[in-house]
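Note sheet for the following structure.
As you look at this complex, bear in mind that one protein chain is not there, while each of the others sits in place.
For subunit A:
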Amino acid sequence: MFSGWNWVAHGLYLLLNICSLEVSGGLVQSCGHIIPESPVLALGSNFTALCILNESCLDFGNIYANQIIWKIKNRVVPREQYREINRTVSSVTFNDTSSLGTPLTCNILADGQIEQNIYGITVTVGLPPEKPKNLSCIVHQVSKLSYPMTCTWNPGRHTFLDTHFRLKYRWPQENFPDCIPKDVNNSCKITDVQFFVNLEVWVEAANALGKAESDPLVLDPIEIVKPLSPHNLSVNSGILPTVLKLSWENRISAAVMKLKFNIRYRIVGDTNWMQVPPEDTASPRTSFSVQGLRPYTEYVFSIRCMKEDGVGYWSDWSEEKTGVTTEDKPSKGPAIWRIIDASHSPASWTVRLMWKALEPFEANGVVLQYEVTVRAKSSLSSPPQKYNVNTTNLTLKLPNGTYEVTVIAHNRVGASPPSVLLIPASNSKAPVKNVRTLPKDGKLWIGWTAPNSYVLKYVIEWCLVSSSSDCIIEWQNEPGNVQGTYLKGDIKPFKCYLITVYPLYADGQGSGQSVKAYLQQDRPSKGPTVQTKKVGKAEAVLTWNHLTVDEQNGFIRSYTIFYKTIDGNETAVTVDPSKTEYTLSSLTSDTLYTVRMMAYTDEGGRSGPDFTFTTQKFGKGEIEAIVVPVCLAFLLIVLLGVLFCFNKRDLIKKHIWPIVPDPSKSNIAQWSPQVPAKHNFSSKDQMYPEGSFTDVSVVEIEADDKKSFSEQDLKPFDLLKKEKSTSEGHSSGIGGSSCMSSPRQSVSDSDEGETTQNTSSTVQYSTVVLNGYRDQTPVQVFSRSESTQPLLDSEERSEDHAGGGDSTTQGQQYFKQNGGQDETNTDRPCFERTKQITPANKGDLVGFVQLQISGQSSQPLGLGLEKNTQEAALSHVLQTSTEGQTVRPETVEGNPLSVDEMPKSYLPQTVRQGGYMPQ
C-alpha cells in the first residue's frame, strides 16, 4: 500500500519539480521549497517540516510566511500545528507520523483568497527492520559430494518499506559472500559448506530506517546434516527360517560422518511397522541380519541413517524391499471339531470331522496334508485308523461309542504337534449357563457362565439361519479360561445366527447351549400378508403366516393390525408375535374394511399389503331364523292344500280330472258278439261298418254356424297347431290321463284359451262316460261330453299330414281315441295316438264329432293309419296288457242311466266295465 502511495507521491513530486524548473527557467518563478525533501519517517515518530519562501516572492507578491497553509493531500493541516519562524519560514509539526499522508504541500493565499501551491514533498512512513529471530540451518545431502545448507529465520514484523535480508556466514579467519534470498525474506540456501570448521551464521535485515542483525549461529555444518538414506537395499533369506539378511549402500562417505541406522520391517499386508532395536544398529555398517522373524513369511524392510553420535537429522526412510523367510514345521496342530449325525441309525454315527486350516504364522509353510487318527476308546484292542487327507474335513461312519481323534498337519519341513479331540458317547457333562450375545464394535460377542468343573476349552458353533439355505456350521475354539469371545467369521448384519457353546472336558463334553442373535437388526423387509379366515357380521378372523427368517431382519417383537373402514379412522391392535390368528370384533355389519399388518423388530416395523373384506349383513343364525319358519309355513300350507284336495278329491276329479274310461278295458265282445274280436280292418267298410255305429253322438251343426265353426273353431286349432309345432307334447288330447292334464287345461295353457272356450261353447260334444273302468263301479252314464278334444285331434292330424291341414280342418270331424293307460308311451306325445280320419271317410263321417271305439277294435284303426310297422308291436302290447287285466264282463243292465241324465243327443248304449261300447 505504501509502495503505491510512494509512486503517487513521487509522480506529484516530479510534477512540482517540473513546475519549479519551469519557474526557475523563467516561465514561473519558484516561491519556496520544503525541508526535508521527501523524508522516510518512522511510524509513530514526530516530524517537522519547514516551508521556506524565496525573498523574491516577498517583494513581488507580498507573500509572507504567515500566509502559508499546509495541506496533506487536499486536507488542510490545522493551524495549531503551524509555526511562523520568521516572515519567510513556516514550520508544521506532526506528533505522530501515522497521521501523515503524502504529498505534504506548502500553499499560500495569494491576493487574499486565491490559494496557490508553493511546494510539495513525498513522505514515506514505515518501520525499521526487526532483529531476525529463530535462525536455524540444516544441511541436506543431495549427492555424495554436495551438501547445501539452508537457513531459515523469522523476519519479524512488516516494515512497510523495502527491506533487504542477507544471510551472512564466515569462518573466523575467512569471510564468505552473503547469501541473498530469492523471492522470500525468511530463508536462504548456501550451495556448499565445509565440515569440521565452525561456521558463524547470522542474518542482516536493512531498510531506509535502519539495519538489524540476528544473533549469530555458530555451528559445524557436519552437525546439522540430513544425509541421504541408504540405497540399493537387498533382502536375502538366511539359513534359519527366522532370519533375513539386509544389505545396503551408504551414500555419505565415512570420512564425512559415521552413521547409525534404524531398520524397520513389517509383514506384507500388515500396516504396523516393527523396528530392530536401535542399539543393534548404532554403528556404521552396510548389512544387518534381522532375527526373530516368522517362518515362511514375507516381510517388508526399510532403513534410514544419521550421524553416529545422534547429532543432526535422520535421513528419510529408504525404499522398501521385501523378503521371505524359509519354511519351518507347523508350530501347532489344527483346531478340530466334529458334527455327529445319529439320525440314520441309533447304533452308528456319521461323524464329520472338521479342522481349521492353520494360520500362516502357525503353518510355517505350505501344509501338504493332514494325518487323521481315530482311536476307539472303548475297544483298546482295535488298532487306530489313520487317514491322510488334503482337505480340512473327513466324514466317517462309526459305531456309537467314545473315540479319540488326532489330527497332525504336515508341511515340507515336518509335522505339527497333534491336536486331540475326544468324542464321547454322550454329552453328559455340565453345560455352560447363561449364554448371551452382544454386538460390539461391529462384531458379535458371545458370553457364557462357565460350569463349575474345569473346562479344557470351549467350542462355539454358529450358523446363519435362513429359510433359503441350510445351516452351514462354523465354529471356533476358545481356551477354557475365558467366558466370552468374539465370533471370528464373516458375521453379516440383519442375519439371524444360531450360536451354540460346548464345554470340552478332559474326559467328556457338555451339551451345547444355544442362543439366537443378530449382529445388527433392521426393520423387516416386508410385512405379514393378512387375510380373513372367517368373516361375520361384527367380527372377522384374520390369519397370517409368520415372516420367514430371511424377511425378519431381526427379532419380531410384535405385530400390529391396522384396520379401518373407507371413511373411518384407523384402529391399531397389537398382537403377540407368536400368534398367527386374531379376531377383530365390534365391527360394523355389511361394511368394507381395509386391514393391514405390521411386524416390528427393535429397529422398527414394516407393513404388509392391504387386505379388504366386507362384514356380513346378517349374523350367524339370522338367515336360518327367517328361512326356517318361512319354509315351515310353506310346507304347512302345502300340506293343508293337499289335505284339502284329498278331501275334495272327488269334486276336483270331477272338475279337473274327469275319469276317462280306459278303452282297453272295455269288452265289446260281450256287448256285441257279432263284431269280430279280431281287429282286422282291411277296408273302410270294415273299419266302420254301419251296423257298428249303434251309439253315436251327433253334433248338429247348423248351416248358420258354419261360418263361426270354420272361423272360430279353427282359430284355436291353428294356434294349437302352431304351439305344437314349437312345443310338441305340451298339448293334451282326450287321453289326458296319460298326459297328466285335462284337455281344458291344455288348451287354456295356450295363448288362445279364450278362443278355445268359445269353441267348446259352440260345439257340442257327446261324451260317453263309462263307469266300468277298472275298479270303478260300472255305471252306464250318458252325458254330454265337455271335451274340446276334437280340436286337438285336428291339430294332430294337421301335423301328421303336413300340407293337408286345410282340407282336414274343413272336415270338422274327428275321432277321438283314448289309448289307455297301458298304451301310454312317455316317449311319444299323446297326440300320436289320436288318429285322423282319412279323407275318404270324411263324407261318411260328416256329422260325427267324435267316435269312441271301445276296446281293442280301435287300436288297429289308429295305428294302422299311422304306421304299419308299429301295428303288430302295439297290438301285441295291447293284447298283453289286456291279458294282464282281470276282465270281468258285466252288462250294463244293472246300471241304466236315468232319462234325466241322458243327454239329448246321445243314444242309449250299453257300456261294460273297462271299456267303451261302440256307439
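The working rule: a residue touches a chain if its C-beta (ideal position, glycine included) is under 8 Å from a C-beta of that chain, and two chains touch if they have at least 3 such contacts; residues count from 1.
Basically, contacts and distances are computed from a predicted model.
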item: Undisplayed chain, where the name is taken from the UniProt record, one of "Transmembrane channel-like protein", "Response regulatory domain-containing protein", "Ciliary neurotrophic factor" or "DNA-directed RNA polymerase subunit"; value: "Ciliary neurotrophic factor"
item: Residue in contact with the excluded chain [from A:130, A:220 or A:298]; value: A:220
item: Candidate in contact with the missing chain, chosen from A:74, A:113, A:173 or A:578; value: A:173
item: Contact with the hidden chain (one of A:134, A:194, A:345 or A:548); value: A:194
item: Touch residues of subunit A, complete complex, unshown partner; value: 145, 171-174, 192, 194-197, 220, 222, 253, 255-256
